[in-house]
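Quick one: structure below, then a few questions.
As you look at this complex, bear in mind that one protein chain is not there, while each of the others sits in place.
What follows is subunit A.
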């Protein structure tokens, strides 16, 4: 059974390679993009996390770039990129600093990176570089991809791991290190990365990530925790809540966007995060108890997507129209809708 699942996974990765490379601009609707950017992106191209003290981070800039590419809006892409390049792409190793705070001076006080932010930025640059024939963007993407692999991908116990950041999570930095965050595996980016960089085995990183997700599922609800120690067998990391939280809930979205439609992986996640489909649960893994139930359509659309992909169920009307709420769920919402529009319009 397990082998079979693995075989399916491999097949899915092969599929996703073609799919990702075909990812075309124009999958986010102009009106939705307009609504999103007028709410979360300022006139300087800064993507604002309005639930987090209006800070910005490399993840947000990466989402902004990706969504503007998907909206086929070159002007907004250049706007966000100009800000991202001058304010975030500062690190000696070629990666982005992770946090920009409007209320501190200088705005960047911590030079650490966040590998998901780097992946999103590099991925969006690579898409725009090839999709819009922009050599400058493609060149920067290549440099960044190389830097991500060099600084954040490590081999440990025969598998490739993605460190959440250069500093603070490795075996050297923590007693229970290395730590991983499985929602930092943005699967759709890896085939693209593999096409521009061969110093890191991105295909293997992707495959090992899927195995980790499977192995990480635990507790009554069979869900993975946001932050995991990969020192021995995967277990919730010390100092973090042992919960399936805001991070991990995007894992199935990233899988599906990458064309991974493995029921063996997706169905447990679907069941665990939203048994009845009316809310998305933040779950304390050890006890299986629900600490919070989320109702923002940006979250609710994720289990609905799984239903669509696995069972061809139509999306409930409550999640098919986009209205900006907060930065994070609204971002997930647009990523979900763009996936539906391009791959599963039958569920609309």
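Side notes on the structure shown:
The definition used in the following text is that a contact is a pair of C-beta atoms (placed from the backbone, for glycine too) under 8 Å apart; a residue touches a chain by one contact, two chains touch by 3 or more; residues count from 1.
We adopt the following convention: contacts and distances are computed from a predicted model.
The listed choices are "NADH-quinone oxidoreductase subunit K", "RagB/SusD domain-containing protein", "ABC transporter permease" or "Cellulose synthase"; the UniProt protein name belonging to the chain that is not shown reads "Cellulose synthase". In the complete complex, the residue from A:83, A:227, A:246 or A:327 that touches the missing chain is A:83.
Of the candidate positions A:74, A:159, A:204 or A:235, contact with the unshown chain belongs to A:74. Considering the complete assembly, subunit A touches the hidden chain via residues 43-45, 74-83, 85-87, 89-93, 97, 106, 108, 111.
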